[in-house]
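This is the structure I want to talk about, given as structure tokens.
Certain chains of the assembly are absent from this excerpt, and the rest are unmoved.
We just call them A, B, C and D in the order they show up, numbering each chain from 1.
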Amino acid sequence: MHVFTDPDNFDAYVSGFLWILKLTGASAVCALVIGVLLAAMRVSPVPVLRGFGAAWVNVFRNTPLTLVIFFCYFGLFATLGLSLSQDLDLNIYWLGVIGLSVYTAAFVCEAVRSGINTVPTGQAEAARAIGLSFAQTLRIVVLPQAARSVIAPLGSILIALCKNATIVGTIGLLESSNIMKDLINSNGDAVIPIFLVFAGTFAALLIPTGYFFGWLANRLAVKR
Amino acid sequence: GDSDEGNSGTGAGGIVGKAEGQKKLVIGVKADQPGLGLQTGSQYEGFDVEIAKIIAKGLGVEESGIEWKTTVSANREPFIEQGTVDLVVATYTINDERKQKINFAGPYYVAGQDLLVKSDSTLTGPDQLAGKTVCSVTGSTPAKRIQENYPDARLQQFDAYSKCLPLLENGQVDAVTTDDIILAGYAAQDQYAGKFKVVGSTFSDEPYGIGLKKDDTDGCEKVNEILKTAAEDGSYKAAWDATLGKSGTPAPELDTTKLTHCGAA
Amino acid sequence: MSTSSVLYDHPGPRAKVRNAVLSVIFGVALLGLLYWIYTRFDEANQWESWLWEPFTRSTTWTQFILPGLWATLKAAGVGMVLSLAFGIIFAFGRLSDRLWISVPAGAVVEFFRAVPLLLMIFFIFYGVPFLIQGPVTAFWAVVIGLTLYNGSVLAEAFRAGIRAVPGGQSEAAYAVGMRKNQVMRLILLPQAARAMLPIIVSQLVVLLKDTALGYIVAYPELLQRGVNDLAANYGNIIPAAMVIAVIYIVINSLLTWFAGWLDRRTGIRSFRMPRQTGPVAPANAAPGGDGTVAEPQG
Amino acid sequence: MATGEPLIVLDSVNKWFGPLHVLDDVSLSVGRGEVVVVIGPSGSGKSTLCRTINRLEPINSGTITFDGQALPAEGKALAKLRSEVGMVFQSFNLFAHKTILENVTLGPIKVRKEKPASARERGLALLDRVGIANQADKYPAQLSGGQQQRAAIARALAMQPKAMLFDEPTSALDPEMVGEVLDVMTSLARDGMTMVVVTHEMGFARHAANRVIFMADGKLVEDAAPTEFFANPRSERAKDFLSKILTH
């Protein structure tokens, strides 16, 4: 444990996880918004929108996140000139957020869409049969019921997102995986304790998160 | 603790014994550094690779008996310690921290940290880096040196130098930093011909060594002998000329008086 | 599209016009955006022929891309087989009546689901050799990492799938005199596997993509060879990344398509997860929406 | 009971699901206050017929008019039409995330823009009429099937519809609950509601219906008064069907 009693190392450890948390937080919000929009497109009656949603999902689900993040840096920033901050780290951070968001949004979209599909068709029909409009049907009847069956999968996606944040390290952000690599490089005799501390921190963050979402999903589950 | 559990001891367990007994060696080299260790398909080429071949030959191992293994900066010590490779010739700077874990033969070349900039750049040294963006590899010694000694420079890190170069070309970074010899390798690549220059004011000494197991003193001494011979019979110069020398840089002198004591002292 | 059509009405004449108009507007906007990106890449000289010329040479393919692809497929293939085995074993473990089996199985699954694969692979490569006093090759570091993570996700998918098989199926099996392990093996697992096929396949796609994380231990997979190493030779990193991205998309789509084809061929078409009719026991029958989406690691 | 011009008129209606001809040149008119029972074997198109009347299913050819007007194709007009035609489904389809009372008041409040207070009052009165006023604040899953179906009827009635469509309202129910739902339906019929009822309850057809319609393979095969139909079915199909359904 001598590795972490060194204040420099400890600070590095903390800052690594802070980056992970910040990446996760911002990307979770963006991915949720984009994902829901995409899901709305995929169930919309407009063919081009449906096609766009499907293409998005297919492209991002089939590309390694490492490449997506790569394109955010080398495509958006280096080629298209999208600079999000004067600060180097912040710029990488925001590019990472974009990459994580567009990638995760594909999974959110699928979760929401299959959530909508778990609402029995009779519910939408009954809503239309009493004269509710499309928007009302969606808003008052379908989405509230879908939201509840979508919570557990969204929980898994959030957990995966948090772990995926480590991949932003490939474009130079000193998040936990880079920090761990660094510590292991300079403390070859303590590989196992170092790994256990990092893995343990992730486990301590994410296992309860998983149980929380499971609990929430159960609590809100619509009894049929 | 002491690594004397059978397979990793001195003598028969060292590279000399292995080379004699099996006529085979596993050598770790870089795969992504033009001019030094670059993998093209199953072939590796570059100065480090040539040096490795000279050493293998000196140990009595044919080229066909060499198994090349790609190493990256971060996995060189573990590879040696765990016996994944017998030797590492991979832009491997000799320093005290590393000497704790492994043994170094050499140096076969003394590099120094330098900057690669666009041909028309006015940068002349690290002191002018304040506010400029420098690109290097995550967690590498050059990156750390910039962080510590030139904190005003903005440091962009990637997992490979090859990612720095397009940014330098675009102007998104002002300089790429690492050992001059590595930079020279990139500058000499066809596609960048004439675009970049190595600034030429090194700000560190990076004696490149050949890594082997900590307790393989015999092997280390043997390698040093081989290097001495290579300096004398011209094979060292030939290795340079066939690789980094192609860009016109004359071969350096190999100062055989500086060879290590192989942990004997 | 029959699934989504329940949401909105069959379009009338005005709706049809509106949809067409929206289609055109959105389509034009999209094309405009793509064109803008194209020109920006053009301004950055990314379409210059020397950047792309290497891809017309066979050596680029035989020396970089194909060996990388082969390494990727090899790791993914072995990883898939091991993950499925791991998934089945641990799903059964977690469903066991015996606490001393189900609790450790649950802990293992939860732990490996919570640790980033990047850290896992790195540790297997650098840390495990200290434990086993012997080297671990990059290949096995990648494969074992993939197996532990994806196997754990699959274990959860199988478990959810088994629990989603209507209770009546296992009751009927018990009623003809089957033992618990026969019921699991002959009735529950095949149905769960088929019902969960989409999730299993998307998890296998995730697994294939995750081989890209092998870069951290210098495993020479597609991304490493095709982007980093190729660009070290030719200095064309952005075009290389585009080509490699397309290859990933094609391969993963093929995998998805293959699963669909297998699905149809094995006559699964005629198979449908039976619906539980009549009174459902309120207790253990909750085929919730959990685990219906693959976990998008890497 | 039919008075004045008919409320619902189907004229040569055809509908296909892909290659399947589900409604084959169906013409039918239902007068105001009339109760029409539709019977026929499974898959004969009864549900589809029902659903075309409030355009949950569009038709491929022919015309349907309701209260003298052709069915609107979309938009507000269609929503308005639907709110005037109550529909009760086999599987109840109560909104699972709303209480019984909320189920009943949702339409009046959101579609008719009624004030919540008055909608609530009327809702409670309707729940009382179908005999489940004491269940108002429970969720659908907490009710028995019979109670759920009665709530569904109340929900439809809350829109003050001109006609009601029932698609096998009792076939998902436990036998001892069938009676309570049929009782509510019979009282509606007595009060002069125009009703189209798909059902297998021959008892209900006998005493509550004005006409019985027999469908097979998408065709309207017979259309007769109940006494006549049960005593003396004209077609072989109807005879065969009745023999299967009435023996046990």
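What we mean here is this: a contact is a pair of C-beta atoms (placed from the backbone, for glycine too) under 8 Å apart; a residue touches a chain by one contact, two chains touch by 3 or more.
Predicted model, so just to flag it, every value in this text is computed and none were measured.
Chemist: With only one chain per type on show, what's the overall stoichiometry?
Modeler: In the complete structure file, each chain type occurs as follows: A x1, B x1, C x1, D x2.
Note that in this section only the chains that are shown with their structure count from here on.
Chemist: Specify the chain most distant from chain A by Cα centroid.
Modeler: For chain A, the chain whose C-alpha mean is farthest off is D.
Chemist: Quick check: more C-beta contact pairs at A-C or at C-D?
Modeler: Output for the comparison: A-C.
Chemist: Once you find the CA centre of chain C and the CA centre of chain D, what distance in Å lies between them?
Modeler: For chain C versus chain D, the centre distance works out to 46 Å.
Chemist: Just how far, in Å, is the C-alpha centre of chain D from the one of chain B?
Modeler: A distance of 84 Å separates the two centres.
Chemist: Take the average of all CA coordinates in chain B, do the same for chain C, and state the distance between these two points in whole angstrom.
Modeler: Measuring from centre to centre gives 39 Å for this pair.
Chemist: Give me the residues of chain B that touch two or more other chains.
Modeler: Within chain B, the residues that touch at least two other chains are 78, 159, 163, 166, 170.
Chemist: Sort out for me which residues of chain A touch chain C in the complex.
Modeler: 42-50, 52, 58-59, 61-67, 70-71, 74-75, 78-81, 103-104, 106-107, 110-111, 114-118, 121, 124-125, 128, 134, 137-138, 142, 149-153, 156-157, 159-161, 163-164, 166-167, 169-170, 176-177, 180-181, 184, 191-192, 195, 198-199, 202-203, 205-207, 210, 214, 217-218, 221
Chemist: Tell me, which parts of chain D touch chain C in their complex?
Modeler: Those residues of chain D that touch chain C are 55, 57-58, 72-75, 78.
Chemist: Contact residues on chain C for chain D in the complex?
Modeler: By the definition above, chain C touches chain D via 9-15.
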